[in-house]
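One chain of protein is taken out of this complex; the other chains stay put.
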Amino acid sequence: MTASLLMLQLLNGLQLGILLFLVAAGLTLVFGVMDFINLAHGAQYMLGAYLAASIGGALGSFWLGLLAALPLSLAFGLALEWLVFRHLYARDHLAQVLATFGVILVIDEGVRQLWGSAPLNVPQPEGFSGGITLMAGLTYPSFRLAIIVAGLAVAALMWLVVERSRLGMLIRAGASNAPMVRALGVDTGRLFLGVIGVGAMLAGFAGAMAGPVFAVVPGMGDQVLILAFVVIVIGGIGSIRGAFIAALAVGLVESLGRAMMPELMRLFLDAAPARQAGAAVASMLVYAVMAAVLAWRPAGLFPAARA
Amino acid sequence: MTRLLRPSLLLPLLALAALAAAPFLGFGDRFALTLLSRAMILGMAAVSLSLLVGGAGLASLGHAAMMGIGAYVVAALDLAGITEGAIAFPAAILAAAAFAGITGLVALRTSGVYFIMITLAFGQMLFFTLSALSALGGDDGYTLYGRNTFLGADILTPRLSFHFICLGLLAASWGLCAMLSRSRFGRVLRAARETPLRVEALGFSPFPYRLLAYVIAGGIAGLAGALLANAMEFVSPAVASWPRSAELLFMVVLGGVAQLPGALVGALAFVLLEEGLAHVMSAWKLVFGPLLVLAVIFLPGGLTGGLPWRRRKQERRADA
């Protein structure tokens, strides 16, 4: 493998990691602040992709679609909070998992009824149709660079708000001791509603950004959901920093594992079985990494301090 | 005798009795028996999971992996020409228990959500391994041309006989789990869940107890897997997929985490409701989903815990 190809694969891994971070950020925020597992986060990601693709398609502009998808995702998230989530905050994780799984079923089926089963066309983002040449004969689409920039921006913004602002202080305080914060005269209900809203918008944003690169199909959220959970668990639940680092790590492991494993397997096997075994090992590599991390640090890399 | 009349016990006993009577009450056709045996087999796996969730507070999202191992042991032996159940079934139980033992050594170091995720990780690794097994058809699956025999006797093939074998094994699994959770072993598990510090202060290390519970539950799920392979006469990696693990967890929660037999009621309710709805309408998930949400919100103790008389009794106990 040449050095330029290796560099390219590192970049691909980084970019996949950043996309995973976009999905995982909302999940870990809600989970960390409110101790609430929202399985429906993946379905909200899917809904964001569908909304952006169909509105963007109707208006003939990807960016308008993205702009429209954000408030709609927010509204949908708030509606879910009002209908379902708020009845579950006081319950254990299992109850939350079960109820939000019910929400997934409804969203999946609803999307199928509304948009049909066929993969959706996504308009190409205007202004990002071209790309840069990183290797002879290969264009690196500039929209992928846009995803990297957007992911870094979201990460920086979240870090600033949560770690450095008064609002972030309240959020962190509300997470560790809600009754005390309430006693100090802060409306924790509104605070939590805000967190859920931001989480929903992040999910929708990630879905909308993923649309032009990946396929917009029914069930696209489930697969991402699992990877996002892997990310937040490796990072330590509730830790934005942990989620960011873990997302990059998972992206790199996914990407490099797929590239290297078949070659690695050739040391032990013939070419044909090596390729297949390599692919099989590559697909379970992230899970092996997660198991190893948890065996070593049972609460993830950066366990958030909790009361 | 009064013990038997306790509502949390009454409902599952009624369920078992109904299952025993079902073939003679007009549910004896092949389809009804297929559905019931599927519900019973999943019920068995759910009961063993309930021992972990309710008894030890260990919510595993990888329980289907144990079923997958049981099913694939039957398939692998079939490929090798061994169709004797007296070999295949113990082998399935042992293999699943061994898998649980090895993964449990690592997984039980974690707790809470981390435990959910690490068991998911092991489950996924097994799923991808099974999908890559070309000799057993990869993800196309492997067709068994006939069910296991026991000491040469073909007792799994006749429908009624299979129905009662499933029922018997289900009752036995429930009995074993109930006995365990009532014993000193079960009390340590529960104590370790509720007041971990106190248990450790008393000099107990909960780890070996948890590991043993994990291994036993794994063995029962392996048995359920072996039965499922025989019921379907077909195995595929889907047996071990994570949505199946999630379904098992939901059966436990739906039935009621606090009571072991809740899992049995939950499994029956889950399977029958799903198939019933799917038969009536194609968009059945639009009804099933909200039902799940409503059940969680309004029946916090699950189907067995949510009965009004049961709640009153709990309150009385709390008063005392």
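Residue numbering begins at 1 within each chain, and the chains themselves are lettered A and B in the order written.
The rule is short, and it goes like this: contacts are C-beta pairs under 8 Å (C-beta built on N, C-alpha and C of every residue); 3 or more make two chains touch, one makes a residue touch a chain.
Convention: contacts and distances are computed from a predicted model.
Asks: Under which of the names "ABC transporter substrate-binding protein", "Cholesterol esterase", "Ubiquinone biosynthesis protein UbiV" or "Succinate dehydrogenase / fumarate reductase cytochrome b subunit" is the non-displayed chain listed in UniProt?
Replies: Matching the unshown chain against "ABC transporter substrate-binding protein", "Cholesterol esterase", "Ubiquinone biosynthesis protein UbiV" or "Succinate dehydrogenase / fumarate reductase cytochrome b subunit" yields "ABC transporter substrate-binding protein".
Asks: The chain left out here touches which displayed chains?
Replies: Per the touch rule above, the missing chain touches A, B.
Asks: Write down which of B:29, B:84 or B:200 is the residue touching the left-out chain.
Replies: If we include the chain that is not displayed, B:29 is the one touching it.
Asks: In the complete complex, the non-displayed chain touches which residues of chain B?
Replies: 29-31, 34-35, 38, 128, 131-132, 134, 137-141, 143, 145, 228, 232-234, 236, 238-239, 275, 278-279, 282, 285
Asks: Provide the residue numbers of chain A that touch the chain removed from this figure.
Replies: Counting over the whole complex, chain A touches the hidden chain at residues 2, 4-5, 8-9, 12, 15-16, 108-109, 112, 116-122, 131, 135-141, 143-144, 212-220, 223-224, 255, 258-259, 262, 272, 275-276, 278-280, 282-283.
The rule is simple: only the chains that are shown with their structure count from here on.
Asks: Hey, how far is the Cα centre of chain A from the one of chain B, in Å?
Replies: Computed value for the inter-centroid distance: 31 Å.
Asks: What part of chain A is in contact with chain B in the complex they form?
Replies: Going by the criterion above, the answer is residues 37, 84, 87-88, 91, 93-95, 97-99, 101-106, 108-110, 112-113, 226, 229-230, 233, 237, 276-277, 279-280, 283-284, 287-288, 290-291, 294-295, 298-300.
Asks: Touching chain A in the complex: which residues of chain B?
Replies: Residues of chain B touching chain A: 53, 59, 106-107, 109-114, 116-118, 120-122, 124-125, 128-129, 131-132, 134, 242, 246, 249-250, 253-254, 257, 283, 285-286, 288-293, 296-297, 300.
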